[in-house]
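Excluded from the complex is one protein chain; the other protein chains are retained at their positions.
On to subunit A.
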Amino acid sequence: MNAIALLGCYFSASMRSQMQYPASAMMLMLAQLASTAIEIVSIWALFDRFGAVKGWSFGEIMFFYALIGISFSFADFLTRGFDVFGSDFVRTGAFDRLLLRPRSAALQLVGHDFRISRFGRFFQAAIILAIATSSLHFVWTPQAVLLALWTIAGGIAFFGALFVLQAVMAFWTVESLEAVNALTYGGVYAGQFPIALYARWFRTFLIFIVPLACVAYYPVLAILGRSDPLGAPDWFLPVAPLAGFIFLGLSLLAWRFGVSKYTSTGS
């Protein structure tokens, strides 16, 4: 059985278990849709009071907001196993069992638990994208669609990398570190706005250390057909999501190192 088929089995097992309680699954999804929808309320209120911000319209902000939301919802869907790695696997010693199986631990963690409720955020972001499209009179050319898919793929890799890094830290701290939430949920929040609004040190951090800007800000500019007001070259904008994949590669190297240093805490 190859890796894809195995993930397919994990996927259908997760889905069937959650669909044992379909009403509960749907309610969780709706709840997530509602709880993520409120962020846009505050952004709308700010635009209502102050008007466009540094040349960015509400429609454009909704575009940033929607694409980062879609990326994050998929990454969140795929990485639940890494998210609960510290509390559910290292602390309990359950990770030992994963290591005994003849499949890579990372693959088993990806398949650990696919949560239907994560699609709440996806639907919310998709609705916002539709509203943004119509308010900007944006035309989805095939090129723009491809670029958007490429951006989302880079974003999934980027957020996936953060969840993997969170799990790597659990090798040393046992509990998953809440501090990574600043980068995951905080990353979603920071990525909702064009980084041109931020202070220079923060922009530098989001481009070179944790390359959030490369999977959100730059490619969205390319999709919207805008140049970077901060002067990044035009050719760079559509290439930027590559940084998400490089970031994922580095985090998987760190993961491999962590696994090699792992000593069990279980009994």
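Following the convention adopted for this analysis, contacts are C-beta pairs under 8 Å (C-beta built on N, C-alpha and C of every residue); 3 or more make two chains touch, one makes a residue touch a chain; residues count from 1.
Assume contacts and distances are computed from a predicted model.
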*Just go with whichever of "succinate dehydrogenase", "ABC transporter permease", "CRISPR-associated protein Csd1" or "OB-fold protein" UniProt uses as the name of the absent chain.*
"ABC transporter permease"
*Of A:Asn2, A:Gln20 or A:Ser42, the one touching the omitted chain in the full complex*: A:Ser42
*Using the definition of touch stated at the top, determine which of A:Leu197, A:Leu230 or A:Leu253 touches the missing chain.*
A:Leu197
_Residues in subunit A touching the chain absent from view_ = 27-28, 31-32, 34-35, 37-39, 41-42, 45-46, 48-54, 173, 175, 177-179, 181-183, 186, 189-190, 193, 197-199, 202
